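Of the protein chains in this complex, all but one are displayed in their positions.
Presenting subunit A:
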Amino acid sequence: MNENLFASFAAPSMMGLPIVVLIVMFPSVLFPTPSRLINNRLISIQQWLIQLTSKQMLAIHNQKGRTWALMLMSLILFIGSTNLLGLLPHSFTPTTQLSMNLGMAIPLWAGTVITGFRYKTKVSLAHFLPQGTPLPLIPMLVVIETISLLIQPMALAVRLTANITAGHLLIHLIGGATLALINISVTTAFITFIILILLTILEFAVALIQAYVFTLLVSLYLHDNT
């Protein structure tokens, strides 16, 4: 069972060809481009959701930060849709791969930091030392702030990977336990099935929340640096 448990997280490839590229590109099929003033229902619903989310997310930024609107909205759409599609049976979720999350987190974080250093050098450097620290503590605090800055991309990537992977693993395990318990005692299997349903509801929420958190943190880093 051990090997089967992690087999669903391996990158899928057909005859050596990595079809993981196809699976990463699949969510874009579900978001058609609007071509008219009033579109069909699918596009109208998506437009409404995007407007709602973008107003909420871009409210705290100034003019310079709002140039990142497209990036942040496409980020939350991509992570949300990829996570939700991963909840379908037998599907592969690209966001369980640490490589992909690192590839998303590091460039975005580096972009915000470099923007801060280019346009507001003194203020960005001043972030390394909180206000009002006693004089003897300064060297240690600068080191601590540097480390906490450098750990931000790692935390972004690992948070997303760990949450989604843990959720999928729990669903696999509890589902397997339910099936195995049916022959032994039906009541326990029923209780485990209820737990499975609750867990699936949680996973739907987690899928969306993780997308939101990722994007929100990137926007916070941006806000610090613009």
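Remarks
Criterion: a contact is a pair of C-beta atoms (placed from the backbone, for glycine too) under 8 Å apart; a residue touches a chain by one contact, two chains touch by 3 or more; residues count from 1.
Operating definition for what follows: contacts and distances are computed from a predicted model.
Remark: of the listed names "AP-3 complex subunit beta", "ATP synthase F(0) complex subunit f, mitochondrial", "Major facilitator superfamily (MFS) profile domain-containing protein" or "Diphthamide biosynthesis protein 3", the one matching the undisplayed chain in UniProt is "ATP synthase F(0) complex subunit f, mitochondrial".
Touch with the chain that is not drawn comes from one residue among A:Ile50, A:Ala69 or A:Leu85, which is A:Leu85. For the chain missing from the display, the contacting residue among A:Leu30, A:Ile60, A:Ile144 or A:Ala205 is A:Leu30, taking the whole complex into account.
Even with one chain removed from view, subunit A keeps its contact list with that chain: residues 4, 7-8, 12, 14, 19, 26, 29-30, 32, 40-42, 85, 88-92.
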